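Worksheet for the structure shown next.
Every protein chain except one is present and positioned as in the full complex.
When the chains are written out, they are named A, B and C in that same order, and each has its own residue count from 1.
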Amino acid sequence: MITEAVQERENYLNASHGIKSWLLTKDHKRIALLYLHTITFFFFLGGIFATLIRLQLLTPKGGLVSADTYSKLFTLHGVIMIFFFLIPSIPATLGNFFLPMMIGARDLAFPRINLLSWYLLVIGGCFAMYAMLAGGVDTGWTFYVPYSSNYSNTYVIATGLGIFIAGFSSILTGLNFIVTVHRMRAPGMTWFRLPLFVWSNYATALIQVLGTPVIAITLVLLICERTLHIGIFDPARGGDPVLFQHLFWFYSHPAVYIMVLPGLGVISELVSVFSKKPVFGYKVVAFSSVAIAVLGFLVWGHHMFVSGQSVYAALVFSFLSYFVAIPSAIKVFNWTATLHGGSISYATPMLYAFGFIGLFTVGGLTGLFVACLGVDVHVHDTYFVIAHFHYIMVGGTIMAYLGGLHYWWPKMSGRMYPEGWAKLSALIIYLGFNLTFFPQFILGYLGMPRRYWTYPDEFQVLHVMSTAGASVLAVGYLMPLIYFMWSLRYGPIAGPNPWGATGLEWRTASPPPAHNFEETPVVTTDAYDYAALAAMEEAKVG
Amino acid sequence: MGSDLPLFPVQASSVAASVDHLVYFLLAVAVFFSVGIFLTIFYFAVRYRRRSESELPVASHGGMSLEILWSVIPFGLTMIMFVWGASVFFTISRPPDDAQQIYVIGKQWMWKLQHMEGQREINELHIPVGQAVKLTMTSEDVIHDFFVPAFRTKADVLPGRYTTTWFKPTRPGKYHLFCSQYCGTNHYAMIGWVYVMEPQDYQAWLSGGATGSLASSGEKLFQTFACANCHHLSGAPGRGPDLRNLYGTQVELADGAHVKFDEDYIRESILNPSAKVVKGYQPIMPTFQGLVTEENVLQLIEYIKSLTPQEARPPAGATAATSSRKSAKQ
Amino acid sequence: MDSHVEAPELQEQFETPAQQKEVSTLGMWIFLVTEIMFFGGLFMAYSVYRRAFATVFGMASNTLDVWLGAANTAVLLCSSFTMVLAVRAAQIGSRKALIVFLILTILLGGVFLGVKAYEWNQKFEEHHVPGPSFHLEGTGAQGPAQLFFSLYFTMTGLHALHMVIGEALMLFLLWQAYTGRYTPSYYTPVDIGGLYWHFVDIVWIFLFPLLYLIARHQH
Partner (left out) sequence: MHEHVDSIKTYTLVFLSLLALTLATTVVAAIDLGPFNVVMALFIAVVKMMLVALFFMHLRHSTVLTKVVVGGGMLWLGILLVLSLADFVTRGWLPVPGK
């Protein structure tokens, strides 16, 4: 459908035709679009589960679905959203499309491996879908043993295999990005001229490479435990279920940063472009991404404060957790400072950026509550935690993802999206999100435990608010789906650089040619040098 | 229903207020920073809105002093949170010496609670107000979690070992007990009530329907399983160690390591006898896995504990912590 | 317009063959880092349980045949030696030597797997496979003893799986070498295949003492 949009000039979309030219493509831009379709599918699938969960919780006694189904719903919601949407979301679509372009490369270092990553995600997704259709899985996305190993009668193995395979997709994407950033930069593109989106994707890639193998081995052990009864986590044989939690969170905490770091990179781009100013404290922001990636590996035990972990280990993990707060805070302060004295546009991507900063701030600050030992004992495994991580992942990652999608849409498709509708949907999403998740902070502090099929009557008011918010949110998410598709045919033609942005991706046509650039670009200025851009435009006109 | 919508849960234990005070501090910091950021962004967005497409603002690249300022101030605040949170956490983690012992067994999907005096309860816990209560907990199957929001305490209940939580109720009343670690389909139904009673009401409640104390049930089991055939309680040499006056002490193992003779060690020695054998004895004790229930194990533990008089037990708390740390280093 | 240096094996995203080789090697090393972390999870589980059940782990470890383990270590080291000579042969463009050393590597890898299979089979005969019929003489702690063997089987099993993948890789290299694909200016696959093979060797270098030797002095 996209191919019909722009026909005058050869670009990556019309360079070749037919289903085979897509399924066997090595072009990072086409692979990014394959990912885009795949994760959009998983996003709405996970969204359907979320909707059913919220509808069930409308009344204290529920009754929409059975307890068994409910357990499967929240498990699949978590599994699909985390492993098949959030983790690939920004790196595999926007990162895949723009990281090579931003550094002036013709493609990623390993184009075939890039395509393989997409296939692995799809195959992993098929396993998860099989588990879903065959009868579901009910362990929670955390797969805690011994429930998942010895007690659950659901499709744990198929789901585990799905995540295992999708994990390799993530590893290979990360590996590809690291090598590409190190070895494929255009002449003159030094490390400190890299756009911050590249820095944050690089930091993300480090986590993908260093963390994901650990979840892989954890799942292998879980699958062995279920099939061969090897007993590594079996308490009856002296096995320790807490060991599983260490292995699980060694990956799954840094995985939070796999999900949010690329979003932080998107926001740095948006804040700069739409205020026409270089990001305040560029180097500090760049290093803070790497710092988050590194420190993110030292804090996993804060998911285990009440798990039977030693109090001294809890002490260490709480202490280290506060260190992650600093680079995150630095980013927020620097974005705010970037706005000072800028030329601030209210284009849709910027609205998403504003929304992101607000929600990420709330998510981050409530993170201080759960990192705080004395408070976490009370709020752990309650709706407070649910609200906290949705503020980071939905309020953070998805806002950034949508912001980035709007920002780069003209480059990807060659067409502009309808600005009015886009602004409206951004507003609806922001309001719907807050109405859905803010009440959950209060619910959690009141003691509402997570993963409950029914609940005491006194919690109903807050649950009703949350469900109402979720329906608003659903409308907000459906709107972009519709108007993006509309814009492919009817959107105004976008020029090569509709936003007046400085990145190399804007120096080539929209949509870009198959090899990105007519000539390998030579970089002579820092990222976000708007004065140089203006001078260049002037020279071109003159 | 809407009119009495609470924003904070009831404070019904000695630690509840201290947790809430910490939360007030965190809230103040969170509100200060989020409102500050919101207002600044809003102000900048209006003040510096784009007036023409061609305008080019002056580039500012950053300032080290500002960066340092907004790194150091949050860092200082987070360190306050850490220290304060850790001190509350240690209070929550360390039961006072005078705490009354209650045993908890979690299973899919119910709570079984046992009082020392022998009363057993299911999904209900009756305790007197003003008396610290220490729960020693284990699970028969998967991981559960004992959570009483009004007390602000929570601890996972694990299969294969013991975990502890404690609270000192300060207000008579009826409070929610939740399982807060997902444990399967009926996780939502693994709930109950904690009844905090006036002491005299509690005494009245206690006097009804007990079948003998935990320790006395344990003694009966000790005889049924003929434990005394090897574990002579008379001082005469036996094939197993004399179990008197051992609880709370460090015992030396065959391989030279030391282990604390506590609930977990007694449990392991009943179910996995050869895992840690006391120096001077052979690994000949048979396992009782499958012969005893988790309840039986608790009764035996309570009996074995009763073989060590209260005054012979090393005090819990700081001194014991240091001594065991020393031995851990050896 | 295109600044490509003409070279038959150069893929279109690269500027020069040197860049291509560097990128492939770097990619392989990063992949090996993921392998370190993959096995790392097992090493962590091993450390935790060995610490908790030192005595039983020692007894269980002492049932393994140490000389068979040592001999197998030597076999694997030999295969690494022939592998590095294969890479060297590729570097200097000696196709014949490359083929010979690749065949030797494959054979030695096969010997290692054969010995491993023999050892596994012994475990089945001695009832040292975790499960209902498991029995380890001389201890009542059958549970923790099973943990040792669970770790033994997972660690050596995953290592053997990597060996099998390595063998497949070597067969591919052999076929390519036979058809004369590799020249002194293009032998990257041999090089990175070698990296993989040596890495698998290193994993075994650690598995051998951890599984076979920890309690030998108490024998």
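Quick notes on this one:
Operating definition for what follows: a residue touches a chain if its C-beta (ideal position, glycine included) is under 8 Å from a C-beta of that chain, and two chains touch if they have at least 3 such contacts.
None of these values were measured; they are calculated from a predicted model.
Note on the chain not shown: across the whole complex it touches A, B, C.
Interface note: of B:Glu117, B:Asp141 or B:Asp262, the residue touching the hidden chain in the full complex is B:Asp262.
Touch with the chain omitted from the figure is made, among A:Ala313, A:Val522 or A:Ala535, by A:Ala313.
Listed here are the chain C residues that touch the chain not shown: 17-18, 21-22, 25-26, 29-30, 32-33, 36-37, 40-41, 43-44, 47-48, 51-52, 66-67, 70, 73-74, 77-78, 80-81, 83-85, 88, 91-92, 184-185, 194-195, 198-199, 201-202, 205-206, 208-210, 212-219.
Residues 93-95, 136-137, 155, 158, 161-164, 248, 260, 262-264, 316-317, 320-321, 324-325, 328 of chain B touch the missing chain (whole complex, contact as defined above).
Even with one chain removed from view, chain A keeps its contact list with that chain: residues 182, 210, 214, 242-243, 246, 250, 297-298, 300-301, 304, 308-313, 316-317.
Here is the rule we use: only the chains that are shown with their structure count from here on.
Put simply, the C-alpha centre of chain A and that of chain C have 35 angstrom between them. Inter-chain centre distance (chain B to chain C, centres taken as mean C-alpha positions): 44 Å. For chain A, the set of residues that touch two or more other chains comprises 236, 238-240. Residue positions 272, 275 of chain B each touch two or more of the other chains. Note for the complex: chain A touches chain C at residues 105-111, 113, 171, 175-176, 178-179, 182-184, 209-214, 216-218, 220-221, 224, 228-232, 234, 236-240, 243, 246-247, 250, 515, 518-520. Of all residues in chain A, only 67-68, 71, 138-140, 142, 144, 146-147, 150-152, 235-236, 238-242, 275-278, 280-284, 305-308, 311, 314-315, 318-319, 322, 325-326, 329-330, 332-334, 336-337, 339-346, 354, 357-358, 361-362, 365-366, 368-369, 371-378, 380-382, 442, 445-447, 449-458, 460-462, 500, 528-531, 534 touch chain B in the complex they form. Taken together, the chain B residues at the contact with chain A in this complex read 1-2, 5-9, 18-19, 22-23, 26, 29-30, 33-34, 37-38, 40-41, 44-45, 48-51, 53, 55-63, 66-67, 70-71, 74-75, 78-79, 81-82, 84-93, 108, 141-143, 145, 147, 149-150, 152-156, 158-161, 163, 176, 178-189, 272, 275, 289.
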